[in-house]
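First the structure, which I've put down as structure tokens, then a few questions once you've had a look.
For this depiction, one protein chain was excluded, whereas all remaining protein chains were kept in their positions.
Take a look at subunit A:
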């Protein structure tokens, strides 16, 4: 990149920063503006008057608080579930050779290619048969299943990084494999588990498509669905509260991703390199 002089490179970087950062700044700015100011042709990022009541108005809308609660429950439970079931399986994926591993890795890749739109039709029918359509339990199970490929991929990368000698030492002491896993391997995976869990939480918190199809009664809506209904409905006039609600919905994901900053490449690459 020495083709550009240093000032030119800073200029290019500034353009990127503007492109990436401005939309969020504008959303935050809109969340403290009055509707009148939002409909005027002014590009000021700072509002004429600070209308913090947009936030209280957003929160007072029952739907938003309740659906945030729904989102939280679904995200926490599906994350916990996915870790509990992916952890042992990721160990097998990382340590076993041959057909098991090949089948596992192939499924992880294939699951990336198949459009959810084809899967959602029968999934809806299956859940309806099980009495789990339009229920948070059903959505939680679906989120768990569709987080699995990613969780398996990340965790098996972390397992591969644990030296086999540690396990052999444990086995020498006469411990069963399950004891070795529980007392030696899994504790060493703690940082990887935390990172995977955060990714899982964000994925479920942000998820839209399954929630849109599976949930029908408003009291079951997750936050993204409630926001979408807000956009199509009264949000057309109440832009300020809509922006405030959107900011609130984005906060958990952005906080978790900031914490994950260093893991973003190492986690994904660990799976790739060691695969």
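In this text, a contact is a pair of C-beta atoms (placed from the backbone, for glycine too) under 8 Å apart; a residue touches a chain by one contact, two chains touch by 3 or more; residues count from 1.
Methods note: contacts and distances are computed from a predicted model.
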Chain not displayed: protein name in its UniProt record ("Carbohydrate ABC transporter membrane protein 1 (CUT1 family)", "Glutamyl-tRNA(Gln) amidotransferase subunit A", "FAD-dependent oxidoreductase" or "Branched-chain amino acid transport system ATP-binding protein"): "Carbohydrate ABC transporter membrane protein 1 (CUT1 family)"
Option touching the unshown chain, where A:80, A:119 or A:194 are the choices: A:119
Which of A:55, A:91 or A:158 contacts the chain that the document leaves out: A:91
In subunit A, positions touching the absent partner: 1-3, 6, 9-10, 12-13, 16-17, 19-24, 26-27, 30, 38-43, 84-86, 88-89, 91-92, 96, 100, 104, 107, 111-126, 141-142, 144-146, 148, 152, 163, 165-166, 168-170, 172-175, 177-179, 183-184, 202, 205-206, 208-209, 212-213, 223-224, 227-228, 231, 235, 239, 242-243, 246-247, 249-250, 253-254, 256-258, 261, 264-265, 268-269, 272
